[in-house]
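Notes for the one structure printed next.
Shown here: the complex without one of its protein chains, the others still in place.
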Amino acid sequence: MELLLDIALLALLLITAISIAGIKDLLAAAMLAGIYGLLSAGFFMTMGAVDVAFTEAAVGAGISPLLIVLTLALCGRQQRGDRQRAMLALFLVLPVGALLIVATHDMPAFGAADAPAQMHVAPHYIQQSMAEIGIPNIVTSVLASYRGYDTFGEVVVIFTAGLGVLSLLMRSQGIDEPTVEPAPNAQSRDIVLRVIAKVLIAPIMLYALYVQFHGEYGPGGGFQAGVIFAVGFILYGLVFGLDAVRRVASHGLVQFLSAVGVLIYGSVGLLSLASGKSFLDYSALASNPVSGQHIGIIAIELGVGITVAAVMIMIFYLFAAQLRLQPRGPSLTPDHQGTDAGTAHLASQQQGAG
Amino acid sequence: MPAPRIWRHSNRGPVNVLLASHYNYWIVIALMMIGLYMVIAQGNLVKKIIGLNIFQTSVFIFYISVGKVDGAGAPILSAGETLYSNPLPHVLILTAIVVGIATTALALALTIRIKRAYGSIEERDIQAAEDKQDRATPPLPVGQEQ
Amino acid sequence: MTAMLTATLIALLVVMALALARALLGPTIHDRILAVNMFGTKTVLLIAVICFTLGKPEFLDIALVYALINFVSVIGILRYFEFRSASAASESTAEVSNSND
Partner (left out) sequence: MIDSLLSGISGLLLGLGCFFMLTGAIGVLRFPDFYTRMHAAGVTDTLATFLIITGLMLTAGWSLALFKLGLILLFIFFTSPTASHALARSAQHCELKLPEQSSASDPRSPTSTESPPPPAMPTETITTLERD
C-alpha cells in the first residue's frame, strides 16, 4: 500500500513539475506550484515524516503560491520563451541527470534499515531521547535540544530574510491611499466571505496555539504554529483589507516581534551559559536536567513561533502594500512601466515628507 | 549503540526490485533536473524562482526518502512500537522548508524591485537596459535607479 | 474494512490525477483555481485516510491544517487575480485582452 502511494504521488509530482516547466502562463505555473506543494506534502506524509508534512502543507501549499501570485500581480504573467537557451539547457541538464542516475546505483536501497544514514546518530536519538529529553516527539527533541544551535541559526536566517524583504520593499510602502486599495468593491462587499472569515479566524488562532504547545507530544512545534498563526492574519488581511489587519497588528509591532523571538531564543542560550553549562544546554535551567530540557524547549519553541509568525506577517504586509503603489495592472509595454513606478515612488516620497 | 554493519549492495536483484528500491531516487533526479533546466532556460525571473523551488523540493524529497526505513512509523515515541524512521532528516528538512520560504520571499522582493527599476522581469530586457545605460552614461550604482 | 480504505485511497489518487489533468488543460485561470481547490480537498481526505490505514489517527492534525491552508490560498489567489484584472480593466479593455490572454 505504502509503495503504491509512493509511486503514484511521485509520478504525479513529476507530471506537475514537467508541466510547470512547459507552461507559458505564469499564473497557471503558480497554481501548479500550489498543487506541487500539496503533492509533496502528501508524499512526506506517506514517508512518515509528519512534522515535515505539517510544515510543507502550511508553507508549500499556502504561503508560497500566495507570494508568487502577489508578485505576478505586480510583474505581469506573461513570459517569453527562448528556444536557443532551452536547447542549451537541455544539452547541459540531460548529461548531468544521466550521470546522477548512474550514481544512484551505489545508493542503498530505498527503505533499507542498514543504510549508512540510519547508522550513526539516529539510533542514539531514537533510543536515548526519552531518557535524556523526556518528550515523545523525537523530531522536536532533536530540533530544539540536540541540534538547538543549528535551529538557532535557522531562526536567525529567517529573521535576516525578513529584514532583507523589509529593506527591499519598505522604502516605497509608506503611502496609504485607500482609493487604490485593490478592488475594494469586489471582495469586501462579499458578505459570505466576510462572515466565514470572521467565524474561522478565532479557531485558526486557537489551533495555532494548540500546535505550538502540542509539539512535544505530536506533530507540531514553533515553525508550524508560526506559519498557521500568520495564515490567520493573512486571511484577515485578504478579506478585510490591509488597513484592517494593520490596525490589529501594526507594522511596527510585527517588526518588533520578529526580533523578540530571536531574542528569546538567544537569551535562553545565554541563561544556560550564565549558569555554567554550555550554550543552549537546557539542563542548566532547572535542578532536574529533564525538566530543564522541558522548560528550555518550550521557551525556544515560543521564540521560534514568534519569529516565524512575525516574519511571515511582515512579508505579507510588505508584498500586499506593493499593490497600492501600482494602481494599474502591469501593462504590456515595459518602457511605460518604469516611468509609472518612478512617479509613484516620487509621490510616496512626497507623502512621506509631508 | 549497535556496531555499525557494513552496508551491502542490494542492487543486484532483478529489474523490478531495482525499480522499487531506486524509484524515489530517480524521481528526485528528474525533479532536480527539471528545476535546473528551468533556472537555466527560462529568462523570466519568477519562473526561475519557481524552478529553484522545484529543485529545493527535490532535495527535500531526497532527504526524506533517505530517512525512511521499511515498515517504520513516524518518529514519535509510542508504546508498543520499536521501529522508527530516522528523525534527523526530518529535522533538517523541517527547518529548511521554512528557511526556503523566507529566502523565496526575499527573491520575489528582489524581483519586484527589478521590475520597478527596469520595467521588466525578463533577463534579456534587463540586460538590454543595462547595455543601453552603459553606453549612454558612465555606470551608475544600481541602487540609484529606482 | 482495510479493503474499503484501500479502495478509497485508490479512488482518491484517481480523482487527484483527474483534477491535475484539469489543472493542466484548464483553458481559463478559473478552471485551474477550481482544480487546485478540488485537489486540496482531496489531499485533506487522502491524509485522513492515510492516517487510518497507518492506524495513527493522532496525525489528523495535518489534515486539519490542509483544510485550512487550502481555503486561505484559494481566497488569496482569487483576490490578487481579481485585483490584477480589475485594475488592468480600468485602463482600457483592448490592452487587457492582450495582457490577459
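Lettered A, B and C in written order, each chain numbered from 1.
Keep in mind that, in the parts below, a contact is a pair of C-beta atoms (placed from the backbone, for glycine too) under 8 Å apart; a residue touches a chain by one contact, two chains touch by 3 or more.
Quick caveat: nothing in here was measured; it's all calculated off a predicted structure.
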Full-assembly contacts of the left-out chain, visible side only, are chains A, C
Given A:Leu200, A:Leu242, A:Leu285 or A:Ala299, the residue that touches the chain left out of view is A:Leu200
Interface residues of subunit C toward the undisplayed chain are 1, 4-5, 7-8, 11-12, 14-15, 18-19, 21-22, 27-28, 30-31, 33-35, 37-38, 41-42, 44-45, 48-49, 51-52, 57-58, 60-61, 63-64, 67-68, 70-71, 74-75, 78, 81-82, 85-86, 88-89, 93, 96-97, 100-101
Touch rule applied to subunit A and the missing chain gives residues 186-187, 190, 192-193, 196, 199-200, 203
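Going forward, only the chains that are shown with their structure count from here on.
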Among line, ring, star, complete and other, the chain contact graph is complete
In terms of mean CA position, the chain most removed from subunit C is B
Taking each chain's centre as the mean of its CA atoms, subunit A sits from subunit C at a distance in Å of 19
Residues in subunit A with touches to at least two other chains are numbered 30, 48, 50, 63, 70, 72, 76, 218-219, 330
Residue numbers in subunit B touching two or more further chains are 73-74
So, in the complex, the side of subunit A touching subunit B is made of residues 3, 6-7, 10-11, 13-14, 17-18, 20-21, 26, 29-30, 33, 36-37, 40, 43-44, 47-52, 55-56, 59-60, 63-64, 67-68, 70-72, 74-76, 79-80, 82, 85-86, 88-90, 92-94, 96-97, 100-101, 104-127, 129-130, 136-139, 142-143, 147, 150-151, 154, 157-158, 161-162, 164-165, 168-169, 172, 217-219, 221, 223, 226-227, 308, 311-312, 315, 318-319, 322, 330, 334-338, 341-342, 345
The answer for subunit A against subunit C in the complex is residues 1, 4-5, 8-9, 12, 15-16, 19, 25, 27-28, 30-32, 34-35, 38-39, 41-42, 45-46, 48, 50, 53-54, 57-58, 61-63, 65-66, 69-70, 72-73, 76-78, 182-183, 186-187, 193, 197, 200, 204, 207, 211, 214, 218-220, 224, 228, 231, 234-235, 238-239, 323, 326-332
Residue positions on subunit C within touch of subunit B in the complex are 54, 56, 59
